[in-house]
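A single protein chain has been omitted from the complex, and every remaining protein chain is retained in its original position.
Chain nomenclature is as follows: A, B and C, assigned in order of appearance, with residue numbering initiated at 1 for each chain independently.
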């Protein structure tokens, strides 16, 4: 049983704490949040300790690993501290909104042998993962195109958007990572357009967008399209399409159950898709912990590494350059 | 080009006339209806002759074959006359509502070499037909169960019901035939229940039913279920399921097109299924003519023969005995 | 937290023990099995006590409720003992293979206020349950027909079959219960056919069948068809179709994930359905515990009561009479 402490008790921290507690191979031993009552609430629900500080957790002999689900600006610090304390790390994305900070962190931990896994949950989704496995097994021949559809159910609150670092770094970063995961080689070029279509005021007031389209290309010419929207009233829309010269694989949306209705108005109608990431990626989040335990206990290589987190951010930065300059941007322009 | 005359210019006769006219291997040469204006309307639309009598058609040298789509009580007579006149026959189902009359007709034409095909259009449906072909090719191993769903879009008018000869002989007869077509061996036992659920007055006033369920079994133990309803507000519901020890084949319903809607109320919703047999089985009716031309021109054996028409009626009769007596009825009780 | 002890540590007992342990509102406190090592294995995995006897559990003050998952012949005894000890009961189906024993048990516990829930897990399935809710809300108007498809993935071992009490009491009993759950009124007539199609030797050697079809009817004429097979190589096939005068509801099968494949051989192909009840009804089994906790803690009426268990057995008995006598059997013939 891997003894895990969860840092951060917001929405996703609460989910992780419950998952760690329920997972057959991990044990929740402590939680921490900068807002003490939040930590205490989760601690009580799970019957564990609410640590007084993150340091208390890093110093504890009863903690094998930390799951970092705090505010983004603290991620890199906590990763460095965890590594220094010899604790394995499972850190939520993004590592940081600032590529320089990520690079600095990378430099600092470059020598460590401690497992560091980034919370790109979609890599662990049974459907997406089965699509990739089939593709790698040659089921569709050579991969030519990847189409990623990624639409959130509804616009988050203003306060969230103000701190999120922009659509590309906050939301698309998952899709950039999924693109890399599926393409099997690095995208070397990025193009982006984006608009505030759902809430035009976003553009004027926050310089933010809510709808975007991207094209990525690898050195060998593999093509990838990503489309994003902050609103999908029919449920969280998460699809991946892999096209090769011998076939196509589609990892499609998941419904809460398989009830279909047939009336004089329509046939084969199902209830809206699972609402958001907590529901849609529930299995993925559990599998993520499974993978993390394998990294720590069996020395497995993380399926989503620190470098994966860094490279997804580089793609986001390249996309912002493309957005500003209206051109296809070489990813190498952004790399150290 | 097979020169075909269509007898009967009601709803289905009009459709057949148009199909024969449009079919690349047949030519419509004349139409007839006991109600002269009906014949004239179709004749004008198709640019052919409205015969003054059925006899005129049987006597004509310009007619190779007749398609009988007149009222049911005339079917057996016209079959006999066509055979006497040396015209090939494609006759709508049922041959007659009275098994004795069908048997008499069978005796009378028993020596003929003239092709006689019965209008069991579903045998020619691309989906149903592909299911049977796959089953015969061994794709599901040994066939164990057949489930036939057959629901009309809405209750026909009283006048139709009064003349139709009862649900089993009018509507289920198609399903009895499909059961025989799929089972690959004769059903030897039949069980039936039926109720007037859609319009309870039907029972009291016409001694008629609108909802029914059947179980059939062959000598080797293959099982078949049929369910019928005179109302399916979501469109004509026509499904066949074949279950074997190595898999299942389902010939499912067909939509007018593949538009699917996704809203906050439901996802993957399509428009109701194609309304009724004219739309749903359009391809089947064309293939039926194709098969008929093959019978006449190439000597092919009809996919739906006179004997198929007779045996379907025997199953209907057996089902009525079951309904009255509440027991599993041996088909042999009904056979000559 | 409801403190539950699990009696019986076979396949389904193990599942229940894990579910009780993981459920947020229940706590696993002890397990028992007549085969001590089986109990010890589960006890160790879950970190609880392996009781030396069932009596030890009934006598314990630390046990609020028992989940009976032992061999069928012990069910009625354990129910009676649990009631005597004041423990709430969640008992696997069937209550007993012998209707007289069930009736005796019913008489013995008739005065108790202790919650007794029967393990008809399908009533708790999200899809089936949503179908029923929509039907009760009037979404399809008046219910006319129910079609239940229920096929196990593969034939169980001979040893299992010898003790199971026959297909109708062991397997179809779930479908008889589901039929009652959906029909909303008691079936008053039953008809059945059955054959040994998958393994013909079953008939000769065990007088057992593996493929069956049923028709049930309520007093108001609502019709229900059930079809069963002990083999479905494409995965556990569990479907319910509700047909009314204003529409149809279908609770369809569930796939492990939504990957679809498109090749030159076929399109939209998914992996086989979830293998068997442990996977397919995982959510249902968890919801079953949820419902049980509500019964004990909130005084809710069990969604699946002792009487539901008894009535499903009566339908199985009526079906056996129909099978032997080849006739529609009135359920009243079987009732006390």
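Heads up, the rule we're going with is that a contact is a pair of C-beta atoms (placed from the backbone, for glycine too) under 8 Å apart; a residue touches a chain by one contact, two chains touch by 3 or more.
Fair warning: this is a prediction, and the values are worked out from it, not measured in the lab.
Undergrad: Per the definition of touch given earlier, which of B:6, B:82 or B:131 contacts the omitted chain?
TA: The missing chain is touched by B:131.
Undergrad: From the listed residues C:8, C:94 or C:235, report the one that touches the chain absent from this view.
TA: Checking the options C:8, C:94 or C:235, the one contacting the hidden chain is C:235.
Undergrad: Please output the residues of chain C touching the missing chain, sorted low to high.
TA: Within chain C, the residues touching the omitted chain are 233-235, 253, 255, 261-273.
Undergrad: Contact with the hidden chain only, please: which chain A residues?
TA: 142, 144-145, 147, 149, 151, 189, 191, 193, 195-198, 211-213, 215, 217, 221-223, 225, 227, 229, 231-234, 237, 243, 245-248, 326-328
Undergrad: Just checking the interface: what residues of chain B touch the absent partner chain?
TA: 22, 125-127, 130-131, 134, 139-140, 246-254, 256-264, 271
The criterion applied here is as follows: only the chains that are shown with their structure count from here on.
Undergrad: Give the identifier of the chain nearest to the protein's overall CA centre, each chain being represented by its own CA mean.
TA: C
Undergrad: Residue numbers at the chain A-chain C interface: does the shared fraction exceed half, giving same, or fall under half, giving different?
TA: On the two sides of the chain C and chain A interface, the residue numbers are mostly the same, over half being shared.
Undergrad: Compute the centre of every chain as the mean of its C-alpha atoms, then state which one is farthest from the centre of chain B.
TA: A
Undergrad: Considering chain B alone, which of its residues make contact with at least two other chains?
TA: 233-234 - these are the residues of chain B that touch more than one other chain.
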